[in-house]
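Every protein chain of the complex appears in place save one, which is left out.
Going by the order they are written in, the chains are A, B and C; count residues from 1 in each one.
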Amino acid sequence: MLLIRCPVCEMDRPELEFRYGGEAHIARPLDPSKVSDEEWADFLYFRTNPKGLHVERWRHTAGCGRFFNAVRHTVTDRFVTTYKSGEPRPDLEALARKLESAR
Amino acid sequence: MNAPFRTEAGGRVDRARPLSFTFDGKSYPGFEGDTLASALLANGVHLVGRSFKYHRPRGLLSAGAEEPNALVGVGRGGRYTPNLRATQVELFDGLVAESQNRWPSLGFDVGEVNDLAPAGLLSAGFYYKTFMAPAGAWKSVFEPIIRKTAGLGVAPQEPDPDHYTHRHAFCDVLVVGAGAAGLAAALAAAGAGARVILADEQAELGGGLLSERGATIDGVEASAWAERTVAALRANPNVTLLTRAQCFGYYAQNFLGIVERLTDHASSPHPDLPRERMWKVRAKQVVLATGAIERPFCFPDNDRPGVMLASAARTYVNRYGVRPGSRALVFTADESGYAAALDLASAGLAVVCIAELRAQADGPGARAARAAGLAVHPSTVVTGVSGRLRVTGATLGAIGPDGRVTPGQTVACDLVLMAGGWTPAVHLFSQSRGKLRFDEERQVYLPGVSAQDERSAGACNGTFGIAASLAEGFAAGADAATKAGFAATAPATPDVKGEIVPAGGFHGAVPHHRDPQKVKAFVDFQNDVTAKDIKLAVREGMRSIEHVKRYTTNGMATDQGKTSNMQGLAIASDALGKPMPQVGLTTFRPPYTPVTFGAFAGHSRGLAFDPIRRTPTHDWAAAQGAVFEDVGMWKRAWFFPRRGEDMHAAVERECRQVRASVGIFDGSTLGKIEVVGPDAAEFMNRLYTNPWSKLEPGRCRYGLMLNEAGFVMDDGVIGRLAADRFHVTTTTGGAPRVLAHMEDYLQTEFTDLKVWLTSTTEQWAVIAVQGPNARKVLEPLVEGIDISAAAMPHMSLREGRICGVPTRLFRVSFTGELGFEVNVPADYGQAVWEAVWAEGQKHDMVAYGTESMHVLRAEKGYIIVGQETDGTVTPNDLGLDWAIGKAKPDFVGKRSLTRPDLVKADRKQLVGLLTEDPAVLLEEGAQVAAVATPVRGTPALGHVTSAYRSPAAGRSIAMALVAGGRARKGQTLYVPMANGAIAVTVTDPIFFDPKGERLDV
Amino acid sequence: MSDATITAARRSPLSAEASSLGGVTLTPGAPLLRLILRGAEAAEAADTAFGADLPRRPNRSATAGERAALWLGPDEWLLLAPESDAASLPASLASALAQAPHALVNVSHRQTAILVSGSGVEPLLNAFVPLELTEAAFPVGMATRTIFEKAEIVLWRTGSAAFHIEVWRSFAPYVWELLEAVRRENAAN
C-alpha cells in the first residue's frame, strides 16, 4: 500500500484514502466543437504511459476530497513530488536528474 | 509414558507439562514447548510424509520454516489444516495430526510405484511430450489421473469456524527476526528511544541462540542471554514484541505484512480470540535479521528419513532435548557441521565419523572435533545411504586429487547430518526491491543496494557467528534509530566465548562414483526434482533460470525453494558452463511462508463482507414481508408478496393497484446531490445535456448525463430550489460515480465556477406516492404547501412540512400516474412513511417494490440507465434528443456525439417489441434478428433490454435496442430462442397512456 | 429547517446502546445539527456567526461550548451543534454569509456519531483505520475523513483516549458491528 503525500492536507496518507485519476495536465479543449476528430480522440484516449516518471492525478477521496497532481516513478512506484491542482507541471528532466544524483 | 529419544535433561521444553497427541491415529507423549516434529523425533518417529511425484518416504529435513518434507494435516472438521510443516506446529494437549499424500498408509504407499518406474521416465517436462493422442483423451483420461495423483494434503471439507483480524501499526524501527542480530538491533534502537516492533515467527524469541550449546555471552549461556534481553525489551513500553509472527511480505514504502498466530498452539483458546492477526506495519526504518538457511547436500538418496540438516539436529538436541537418532554420520563442508557433531556427542549420541567434503579439515571446528575424540575424514563424501523408511547406513567415497570419487567404507548409522553451508535468507530484502549482489568468495547472494529504508544484519547479511551478528545488529539498530530521528549509538558488543563460527560451504551436486542413471539425488525434495532433471532442462534449451525452474518445478513447492533454489542454480550453472550470476536468479515473491487466506480476508466475511446499506424504512418493509434485492450495497424492497403469491402475482397486484388507486414506494436509495453556489446553473449546463438556466425555482426537469465519450452515464429528476441551489437525483448504483465525475470536472476543468457539491443521498428518506389518489393521500398530511393541480403542476417542487416534519415535496412520476416524492430527513422516514401508509389505507394503498416500479415505468417507455443502456448508447439511440440543449455551446460529451460512428443511421435505437402472441414474454437479453433462423456469424440486429407482463397493456411488452430500429416500426422481426424464434412487431416504446393524460391531473 | 414542532417519532440509524468492554466504551451519538459549509471566502463571516473560528489548518477542529467546526477540506467544514440550535443556527449562518459565495447544506440526518473511548481505543480503531493514531501523530482536536475497512468515516479525536466517529447512516451498523467484534477480541487477549 503506497503512502502518498497529500499537498492539501500536508500529510503522508495511505493509498486506501486516494483514488487514481489518470495522467495529469490533459486539458480539455476550451472549445471542443473546434477540434478535429483526431484531436478529440487524442484528448479522450491517448496517454503517455511512460516507463519512468509519470505526471498523474490523484484525488484524496477519503480525506480532503481534493484532486492534486503527483510525479511518480512507474517502475518503483515511488512518488517524487505531489503538488496542488492548478500549479504548473514540474520539469521532469530536472526531477530525473535530481533523482539520479540522489542515488 | 516416556518418549524413548528424549534426553534426560536440558532443552527448553517444559518437562513439568506433559502433553499427549496423535499422529496417524497413534498416541504419543510430548512436552509443552515441543513442536510436532521434535515430539515425533522424541518418540523415534522419523517417517512423516511422502513426496509429491515419486511418493518417496520422507522424514524431517529441518527444524524450521524451510522444511520441505514433513507436511502434515492438523486438526479436525472445519479446523483441519493441510500442508502444515511439522517443524512449525506447536504441540498442545490433544493435537491430532496425520500424514498426507499416501494410500493406504504412510508405511505402505501404493503411489511409491512411481519411484520404481524406469529411471528417467517421469523426468522433468515429460508430460509436455505425451498424453496428446488421441485428441480429447487429455481431458477425459490423462488429466483426471494426473490431477488425482498431484496435490498434497486434502483441503478442509467444512467452513472454517475460526475468525481472523487485522491491525495497522506504525513504528520507528521494525526488526524482523529475533536471533542474535535482531535482539541486538531491537535493543540498540529501543535504547535510543525509538518505537520498536520486533517480530519473530517462533513461539520463543532468541532464534539460533536457543539452539546454542557451547557459546557464552557475557559469561552466561547464549539462551540465557537471549532470555535476559527479551525481558529487558519487554519492560520497555516503546517496544512491541510479536512472537509466532511471520513477516511474510515487504511492500512499497516500508510497508510490511506480518501474520501472528494467536490460537493454533492452544488446546482450548478463548472463543473470542481470532486465530490469526495480520499486522500491516508502516515502519520508518527496518532491520532485517532473518538469518540463514542451511543447505543440504545433493547426493544419491539424500532424501531418506534420517538424513537431516546438521543445524536441525543441533536444534532438536539442544532446544528440545531430543536425540534425533543414536548413531550419527556428519557430512559437512562448513565449520557448523562440527558444532553439530560436538553437540550430538555431548548429548550421548555416537558420532560415527565426520565426512568433510573439503580437502582441508583443520579449521576451528575440525580441531575442536578432533580434540573431543571425533573422527574427521577430509575429502570425503557420502555417496548414498541404505534403508528405505529410515536410514540404516551410509557409504562414503574419497575425492581424489583429480576430483574423482573412489568408493570407500560403508558405515552403519541411523542419522546422516548435512552441513552444506548457509544460504542467507534475503527473501524480504529482495521483496523490498533491493538489489542483490553475488558474493564470489562464498558463492551466495547477499543484500546489495537498498531500495527502501532498511538494512540487513547477521546471517541474512552474510555475517555469521554470534559475536559478529551481535555487533552488526547493534550497529544496524543504532543506524535505524538514528535515521528515524533519534540520537543513537551502538552498544558495546558483549563478550562471546566458545562459539564455532560457520564458514565454508558447498554448492551443486556432490560428486560420486555411481551410475548417474540409476540414482536419484534430490535438489527439491518436495517436488522430487533431481540433479538429473535440472541437467535435462538445460540440455533441452532452457537457459534462463526461470525456464529451468518452470520446466523442472524446482523451487515451486510449498517451501518455495528455501533449500533448493541455490542448489538448482549451482547445478544449472555447472551444466551451462556459466557462472551463477550470469544464469540469473529467480524472483523472491511474497509470502515468505504460506499465509492463511482467512488472515488476508480478516473481518471482511459473512454479512460484514461488504456493508449492507438499509434505507430508513427497511424495517417496515421487512415486517410487511418484502423480498429484497441487492442493488450495489443497498437492500431494496423488490416486491411485497402476500400469502401464496409468487413474484409475478405480487407484481401484477401491485401494478394494478397503483394505476387503480395509489401505491407507496421507497425511493431513498436514489442518489442525491445538492449543487449550490452562484454558478450552480452554469455548472448544471456543462454537466448535463439539458439546459438549466431558465428552469425556475420550484420546478423540476429530467436530466441526462453523458460521459465525455458521448454515452449515457446517468439520469434523474433535478429540482431547482433557488437560483443558486439544485437538488439533483441520480440512479441508485450511479450515485458515487456521478458525484466523483462532477467533482472531477469542477475541480480540474471548470475551476472558474463558484459552486459546491454535497451528497445528500442519506439525508433524505424518499417516499414515493404514486397513483390517481396520490394527492388525496398526501393532502391531509401536508402543511404549508398547496398541492392542488393548479398550484403544484407536474415536475414541480415545494418546501413545507408533512406530519410536522420538514419536507421537500416533488411532484414527479416514474409510473405515468399522478405522483409525488416526499423527501423527509431520514430519521423521520419511517414515522412519515407510517403516517402516509395509514392515510393511504383509506384508498387501498399498496406498497410496491422495485420490480413493479420497473414494470410501471416500462409501460410508459421510461428508460433505466444500466438496463436500456450499457455504456455504448447515446441520447439519440434512446430517442432522447429532446433532452439535449442544442443551443448550449458545450456540455460534457457533446463533442463526441458528432464522431463518425455516433451519427450513423444504422445505430441501435430503442424501440418497443410486441410478440405476436400477447401471452409470450420475451427474455431480457434475448437477441433480435431479421429472420427466424439467422445464419451463424450474422450480426444480431440488437437485443431485448426490458420485458414484462404488463397489467395495464394486458399483454407482454418489451423494449429493445435494434439497429436502425426507428425506421423499422411495423416490421416483423424475430427473437431466436433455443426452442424456436419468436416473431415480434417493432413499435414505439410506449405501451400505456401515450399522450400522458394520466400525469396531468 | 426548524425541528421545533415535530411530532413524528425520530429513529436513529443505530439501535445499539452504550456499553463498556475491555477498557473501551462504545456509545451511539445523540442527534446533532450538522451543516456542511463550503466556500473559503465565507469562512471569516462564519467564524463570527458560528461562534468558533473555523480551522484553516488542515485536519484540525475548533470547538466553542457544544459547537465544533471540523476542517474536512480547504473550503469544506463540518459544523456540529446541539440539536437545539437547529431552529436558529442555519438561518443565522445563512444570513451572515449572504455576501460571500458559499454553500451551506444541512446533513443532520445524513450521518450519525459513534463515540469510542477508553485505554484500548487506538488498537481497536487500528483494526480498520489505516492512520497512525498515537497522540503524537493524531493529536487531540485532529479530525479527518478516512477509511474504516470498507466504509468512509470522519474521525475526530476529542480526548487523549476518546474519538468521535461520524459515519453515513447506512454504514453506521457496519462500523458499529466491526468495532464491537474487535472489542471482544481485544478483551479476550
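Some observations on this one:
One rule holds for everything that comes next: a contact is a pair of C-beta atoms (placed from the backbone, for glycine too) under 8 Å apart; a residue touches a chain by one contact, two chains touch by 3 or more.
Throughout what follows, contacts and distances are computed from a predicted model.
Its UniProt record calls the unshown chain "Sarcosine oxidase subunit beta", which is the correct pick from "Branched-chain amino acid ABC transporter ATP-binding protein", "Heme exporter protein B", "Carrier domain-containing protein" or "Sarcosine oxidase subunit beta".
In the full complex, the chain left out of view touches A, B. Residue B:A155 is the one among B:A155, B:V220 or B:V449 that touches the chain missing from this view.
When the omitted chain is restored, the residue from B:R15, B:R388, B:R437 or B:R550 that touches it is B:R550. Looking at B:K129, B:R643 or B:K886, the residue that reaches the missing chain in the full complex is B:K129. If you put the missing chain back, the residues of chain A touching it would be 1-2, 15-16, 19-20, 22, 37-38, 40-42, 44-51, 54, 56, 72, 74-77. In the full complex, chain B makes contact with the omitted chain through residues 52, 78-83, 118-121, 123, 126-133, 135, 138-139, 143, 146-148, 150-160, 162, 249, 251-252, 255, 257, 280, 431, 433, 516-517, 532, 536, 539-544, 546-547, 550-551, 553, 558, 560, 587, 589-591, 594-598, 600-602, 604-610, 612, 629-632, 709-711, 714, 731-734, 864-867, 869-872, 896, 899-902, 923-927, 929, 934, 936-940, 943, 976-978.
Note that only the chains that are shown with their structure count from here on.
By number of C-beta pairs in contact, B-C leads over the other of B-C and A-C.
The distance from the centre of chain A to the centre of chain B, with each centre set as the mean of the Cα atoms, comes to 28 Å.
Averaging Cα coordinates per chain places chain A and chain C 31 Å apart. Multi-chain contact residues of chain B (touching two or more other chains) are listed as 280, 282. Looking at chain C, one finds that residues 76, 130-131 touch two or more other chains. Taken together, the chain B residues at the contact with chain C in this complex read 163, 165-170, 270-274, 280, 282, 603-604, 608, 610-616, 633-634, 674, 676-678, 754-756, 758-764, 803-806, 825-832, 835. Remark: chain A residues 1, 8-11, 13-14, 16-17, 61-66 touch chain C in the complex.
Those residues of chain C lying in contact with chain A across their complex are 58-59, 72-74, 76, 130-131, 144-147, 152.
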